[in-house]
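Every protein chain but one is kept in place in this view of the complex.
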Amino acid sequence: MPLLELEALDVCYGDLQVIWALSLAVERGTIACLLGPNGSGKSTIMNSITGLVRPRAGAIRFQGERIDRLPTYEIIERGIAHVLERRRVFPFMSVLDNLLLGSFPPRGKAKRSDQLARVFALFPVLAQRQAQLAGTLSGGEQQMLAIGRGLMARPTLLLVDEPFLGLAPVVIRELLDIFARLNREEGMTILLVEQNVEMALGMSHRGFVLESGRLVIQGPAREVLESVELRQVFLGRP
Amino acid sequence: MSLALLAQATANGLSLAGLYALVSVGLTLVFGVMRILNFAHGEFVMLGAYASFWLFTLWGLDPLASLAVVLVLMTGLGALIQTTLVKRVLAAPHLNQILLTFGIAVTFQNLALLLWTGDLRAIKVWYSASSLTLGPVSLSLGRTFGIGLAMILTGLLYLLLFRTEYGRALRAVAQDPEAALVMGIPIQRVYILAMAIGAAYAGAAGVVASVSMFTYPLIGFLFGLKAFCVVILGGLGSVFGATVASLILGLVESFVGTFFAQGSSWAEAISFVILLLVLLLRPKGLFGVE
Amino acid sequence: MRRRVTVATTGVAVLGLACLGVPFLLGNYGLHLLVLVSMYVALSASWNILTLAGQLTLGHAGFFGVGAYTSALLALRLGVPFPLGMAGGAVGAAILAAGVGFICLRLRGVYLAIATLSLVEALKIVVLNVPDFTEGPIGITLSPVFRGARLPAYFVMLGVAILPVLATVWIKRSKLHVIFGSIREDEGAAQMLGINTTAYKVFAFALSAFFAGLAGGFYPHYITYTVPDTAFNIGLSIEAQIMPILGGLYTVAGPVVGAVVLTLVGEYLRTTFGAANLLIYGIAMVLVILWFPDGLVGLGRRWWQARVPVPVREGVADVR
Partner (left out) sequence: MRKMTMAVGLGLLFGSLGMVLPVAWAAEEEIRIGAVWGLTGPQAGVSQEGRRGMEMAQDLLNKKGVLGRKIRVIFEDDKADPAVAVSAAEKLITQDKVVAFVGGVGSTICNAMLGAFEKYTPKPLGTLTGCGATTIEQRFGKERGYFFVHPWEYYYQTTMRDFLLSVTPRPQTVFIAHEDRLYGTSHSKMAEEYFKEAGFKVVARESFKSGAPDLTPLLTRAKAMNPDVFYWIAYGADAVLVTKQGKELNFNPRMYASTVQLGTQEYRDAVGKGNAETFVGITVWEPIAAFPASKEWPEVFPSTRDWVRDYTTRFKREPHYYSIMSYVALVATAKGIEAAGSLERDRVLGAMEKINTMTPMGPLKFSPSKFAVNHAFKQMMIFQWQKGEKVLVFPRDVASGMLMHPFPAWTQR
């Protein structure tokens, strides 16, 4: 049984349909990435997993249980963390408050201090800046905070939306390393959305490619990377 | 001007500020969390005042004691209004929200008028029209009770916001509701909490009004408009800003009214001018951020 | 296409006939109601113009009041006849509004709404407190126009009501439509496109207030009396906002439909339910907002057209 399973998903904004009959599955303990040009519906899929957007048809299953009708907080409580696009830290709260908010769900609250120690171990810079307002951090630090905040709920599945956008190469490398460690050391399943195809597929086990709201390619990362169709999607069809 | 007069004017201003703060802190909280401008907020004051009046008249409950009951009642009312009505316009444009809450206000006003007539009501207890004399300054007990209550309740709100899990959640929702959602914060419950606190605080202001002044069905408008000025001046959503703005307006109105001929009739216009000037320089109010 | 044009022509013809013909069948009461309906059409349609440009205001009672007082004072102090007084009121309101628009340039959303709302109160206090000039709370008494005959008064107010509706049609057909729309959707982006948003916003303020001032300019001559409380009545601001929303925001017909329906329904409730009429009105308002958030025009559209894209935002309460 896959950890996360999307089945024949249709998502609409009003009368405008943006996702068409999309099915995909993410296996436990893997890293998967969602690729596609701008506006192909990647973020919409992420948002519908955590209930920020409600699908019109289809089903979403997490650990075999349907979650597409649950309120967001119950989805989060079942073990999904969602790191939104553009970081979205709470700018007028301290770094520590941001992190503590991450452990708002009961599953996180129970092991709050352990988690905090773990996050500080992963991102030592956050430990140094605990008392600082999150809005005053640099872009890279904010992204670390956003990920760290997600980890505070001890998720089984981590959804990350465009984590590398606008970051310096050094920081990107650091984050890549963190994702790999999380996957390796904790067996955490990660689904990420990314624009940079090579980098994303390079760190993933499996890749999904969207075009105009439809899933057009899926498979093991290396195969996707080498497929002809990938070029067609990103460079236009002949 | 004599020093005694200055002291008295300051005392008067402070007690007015206490009343303003009680009314506006809840309003600004509701706006901060839900981005809803609640035009029915003044009616919570009115209902709180009537609740206190009836508890006193029917059961002889002293306002100091009935305050607790009123807080509970108003919390319930706030929660009820949130879950049945306001919840459904959260995603609607501001205009629709204004109209919904305005409709609620009209309904409450006229319900009160039909149920309790248009008569003026006030509570008479030993502290309702008496004062403490400190040298040349007279401090009204009823209104001092208002200042005290404003300080206690604002303090409690600060404790809630900065020392509790749900307070942190409130602040998070105010800053970024979507990000708060994916933190696993049950946002609808946070909304209910905010509205309940807003209603309860307004109800507390109503208790003070029922003791130190009076109530009647349309009294909400009196407080509502001023509370809007206070929260806009302070910066929407900023509890601290609302407190500071209450102080400013309370003191300014008192000084203008005391030291200038025809000051009492101009005082309010001067409040509005201050508001416009501040907005001219800081469009988001004194402590507003967005 | 041709059929649509026919329908439109018929519609306008029927409307014209109704506006011009029916009044002759009415008594004073009916005519007075039509005058009030026209006044509210003028207020709600002119408010709608500002809203087209994305400016959420609650200051219409202020523009109305300035129109009323300018016109009344011109008549009282200089003996100016009412048509000129109305023009003066409209211009006065437009000038004030241009100033307000300029001052409030940086204000957005509810900040603007409350700032304009407090402006109404501030204006009222000023008028109350300079009695040597405005007669203060004593008010100004004027002799009735047309010796109190309602029919000509109605045609004047009808004219006042038609102007902002025509202006809306003109805006919708000119490039202003796009410009106002872009300011409404995203002012920053509009500026980046090289649109002088300042000028357009000030223009929208002035245009909208002009019509409100025109209606205000006629009102004291019609009622024969004005005091600050009735001229600067915040209730008018609220009504001017409720009506377009009930009718259908941003449309031509919406404010008209809203004003007609709400004025007549309000009058029906008032004459039928006595002291409970405002209670029912309040409850009805709540229900309308919950059930018909896009107004009557929106409701009609849904009926008449099979599929209309209506943006529905789900899940997150998007709140900005």
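Labels A, B and C are assigned to the chains in the order they are written; within every chain, residues are numbered from 1.
Rule of thumb we're sticking to: a contact is a pair of C-beta atoms (placed from the backbone, for glycine too) under 8 Å apart; a residue touches a chain by one contact, two chains touch by 3 or more.
Please read these numbers as outputs of a predicted model, since none were measured by experiment.
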| item | value |
| --- | --- |
| Partners of the unshown chain among those that are drawn | B, C |
| Which residue of B:Ser24, B:Gln82, B:Ser140 or B:Thr243 touches the chain not shown here | B:Ser140 |
| Given B:Pro93, B:Gly167 or B:Gly263, the one touching the chain that is not displayed | B:Gly263 |
| Candidates C:Ser44, C:Thr57, C:Thr197 or C:Thr230 - the one touching the absent chain | C:Thr230 |
| Positions on chain B contacted by the hidden chain, ascending | 2, 5, 8-9, 12, 15-16, 19, 110, 113, 117-122, 124, 128-131, 133, 138, 140-143, 209, 212-214, 216-218, 222-223, 253-259, 261-265, 267-268 |
| In chain C, positions touching the absent partner | 4-5, 7-8, 10-19, 22-23, 25-30, 32-34, 36, 125, 128-129, 131, 136-139, 141, 144, 147-150, 219, 223-225, 227, 229-230, 233, 235, 251-253, 256-257, 260-261, 264, 267, 270-271, 274-275, 277-278, 297, 300-301, 304 |
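Keep this in mind: only the chains that are shown with their structure count from here on.
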| item | value |
| --- | --- |
| Central chain of the complex, centres being mean CA coordinates | B |
| Reference chain C; chain at largest CA-centroid distance | A |
| Chain pair that, of all pairs, has the most C-beta pairs in contact | B-C |
| Between chain C and chain A, distance of the C-alpha-averaged centres to the nearest whole Å | 49 |
| Distance between the centres, which are taken as Cα means, of chain C and chain B, whole angstrom | 31 |
| Of all residues in chain B, the ones touching two or more other chains | 178, 181, 187 |
| Numbers and ranges of chain C residues touching at least 2 other chains | 313-314, 316 |
| List of chain B residues in touch with chain C within their complex | 31, 34-35, 37, 85, 88-96, 98-100, 102-111, 113-114, 177-178, 181, 187, 225, 228-229, 232, 236, 262, 265-266, 268-269, 272-273, 275-276, 279-280, 283-285, 290 |
| Of chain C, residues touching chain B in the complex | 51, 56, 103-104, 106-111, 113-115, 117-119, 121-122, 125-126, 128-129, 234, 238, 241-242, 245, 249, 275-276, 278-279, 281-286, 288-290, 293, 313-314, 316-320 |
| In the complex, chain B residues that touch chain A | 165, 168-169, 171-172, 175-176, 178-188, 289 |
